[in-house]
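What you see is the complex with one protein chain gone and the rest in place.
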Amino acid sequence: MRTLAAKVHVEKLSAWYGEKLAIQDIILDFEEHAVSGIIGPSGCGKSTLIRCINRMHETIPKARAEGKVLLDDKDIYELPAVSVRRRIGMVFQKPNPFPTMSIYENVAAGLRLNGERKREKLDAAVLESLKAAALWDEVKDSLDKSGAGLSGGQQQRLCIARALAVKPEVILMDEPCSALDPIATAKIEDLIFDLKKDYTVVIVTHNMQQAARVAETTAFMYLGKVIEVNRTRELFERPRESLTESYITGRFG
Amino acid sequence: MPLERPMHPFRISWGRGRVQFASTSGDLVFQSFSTIVALSVIGLLVLIVAILFVAAEASIQTFGVGFLTGSVWNPTAGVFGAAPFVYGMLVTSAVALLLGVPISMGIAIFLSELAPPWLRIPLTYVVELLAAVPSVIYGLWGIFVLGPVMRAQVEPAIQSVLGFLPLFQGNAIGRDMFTAGVILAVMIIPTISAVSREALVAVPTSQREAALSIGATGWETTRLAVLRYARAGIFGAVILGLGRAVGETMAVTMTIGNRNAISGSLFGQGQTIASLIANSWLEAIAGSLELSALIELGLVLMLVSLLINTFARLMVGRVLRIGEGEE
Partner (left out) sequence: MKFRFDRDTRRRWINLVMSIAALACVAIAILPLGSILFEATVRGSQAISWNFLTQPSGQGGIGNSIQGTLILISLTALIALPVGIITGIYLSEFGKNPIGGAVRFFVEVMTQIPSIVVGIFAYSLILELGVLGVVSNRLVFSTTTGVLALAPIMIPFVARTSEEALRLVPNSTREAALALGIPRYRTILRVVLPSCASALVTGGLLGIARVGGETAPLIMTAFLSPDWFGGLDQPIDALPLRIYRFAIGPSPTEHAAAWGASLILVLIMLGISIISRTVLRLRSVSR
């Protein structure tokens, strides 16, 4: 196993919804410029985990987290949440473009928030992000149409473009394809493959085959704990834990 | 688990409303009775409109369309023009909206996005209490509490800064269109803030999360994701508030100064349609042209109010349907 600098290091992270413990003492590394997958049955805490990484977890009432998440050796809980979220972007399960804004405005939203006003800079950024999200060719003539008029797969790529526009370092994906058809899913998986050149990608998925297709490293979670972490191939072909094996062979989940 | 449908000889379509055969004579009687009562409510409305038209007949025929544009209201001379009151209505409503809408939005945003859960319900309740105070008490407060404050402090202060504008000139005695507008603002705040809050709460969480995930602050999230999404509903709420302001009678008639003429300054005395009717009714002789003119004014007021409120309902309905469609 190669040792690369871990872009994100999760150190004994636990998180609660009110009194209910959702994840416990998670220790994980996410490699830079690689795709890391997280799999596990419903309720195992994988969504909770990545929502802690970009500090979205705490936006839920009565939710809290303890532990450290290091981004390049700095604990994100000691940085302003707003800065963390700009550097660690997220794509959600159900595409959520802003329906009252055009495609252009959706992508430019993050930049405008950060004070960018110059038309040329915005145009360039929108172009670049839509290209990186493999959506440019499909929408380049209708940039001022509403974001809500696109198909599901296109909307999701729009959300990816929107996330990319603020130039994050890490992209978190929470089951990004579960609401999409197989063709749209394939397009996004291709996209993920391209993204890892410039970004660190963490993808949560309930679809093991998807993890096998896109992720270099995969972690298996069950009931709030990380059971096993390994290179994806190793995890699927030679699982060390019996629990992992049971899940992979479909005995539960 | 669906319950077994009873095996009745007559089909009962519960809640579908398309085919409803009664299963017993009791049902038939009950349904017919309640239908008649409900239809009689429509009949009541028709009666109201009809009576008003009949009673306003004389004035409608005498003045025609010029009723609304005539600027003289002189009972002794028999000349009745409604322009000053339309003007007063527009001015006081404008003041009410200018002051009331921002405050209502602040309240709606606070209650929907910022307030901790334990504070939400009590605060909502307190704001609703504003709506429970009768109009006449607002008027009383306007005469004896707000009015003096306006005269002694607020209006002079405004005049010292903005007195060069014709809008703020003249003798500021605290009983004028401005004061009436301020009280109206207070009275419509519960309406606008309650409906706006519903519109804000209806915005799906995924929209807020989308904004947060690109690094927006709380206010930016509200601005980008929530307010924009709910803007149709907010607009509807504002129009609903306008509808209420237009129909308010007592608080206005007690604080507006009751002068049947157009004044160019906010600090001038004026009159709205509703306040004129309240003010003049008992001096008008039964069956006279003046009374008929007052009734025609009532008709105008009702139509204006209806138009505004129908427009508002359309807007509010639209935003609630967007919310349903999204999820």
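Labels A and B are assigned to the chains in the order they are written; within every chain, residues are numbered from 1.
The definition used in the following text is that contacts are C-beta pairs under 8 Å (C-beta built on N, C-alpha and C of every residue); 3 or more make two chains touch, one makes a residue touch a chain.
Since we're looking at a predicted model, the values are computed, not measured.
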Practice task
From the listed residues B:Leu68, B:Ala83 or B:Ile103, report the one that touches the chain absent from this view.
Solution key: B:Ile103
Fill in the blank from the handout: Full-complex touch with the removed chain, picking from A:His33, A:Lys68, A:Lys167 or A:His206, is A:Lys167
Fill in the blank from the handout: Out of B:Ile48, B:Val72 or B:Leu162, the sole contact with the unshown chain comes from B:Ile48
Problem - Those residues of subunit B which, in the complete complex, touch the missing chain - result: 3-6, 12, 14-18, 20, 22-24, 26-27, 29-31, 33-35, 37-42, 44-45, 47-48, 51-52, 54-55, 102-107, 109-111, 114, 123, 125-127, 129-130, 132-141, 143-146, 186, 189, 193, 217-220, 222, 243, 246-250, 254, 274, 277-278, 281-282, 286-287, 294-295, 298-299, 301-302, 305-306, 309-310, 313
Handout entry: Residue numbers in subunit A that touch the chain omitted from display
Key = 80, 82-83, 113-116, 167
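One rule holds for everything that comes next: only the chains that are shown with their structure count from here on.
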Practice task
Give, as an integer number of Å, the spacing between the C-alpha centres of subunit B and subunit A.
Solution key: 47
Exercise for the section: Would you mind writing out the residues of subunit B in touch with subunit A in their complex? Expected result: 117, 204, 206-217, 220, 224-225, 228-229, 231, 322, 326
Fill in the blank from the handout: The residues of subunit A that touch subunit B in their complex are 54, 56, 59, 61, 82-83, 85-86, 89-90, 92, 94, 96-101, 109-110, 113-114, 159, 162-163, 165-166
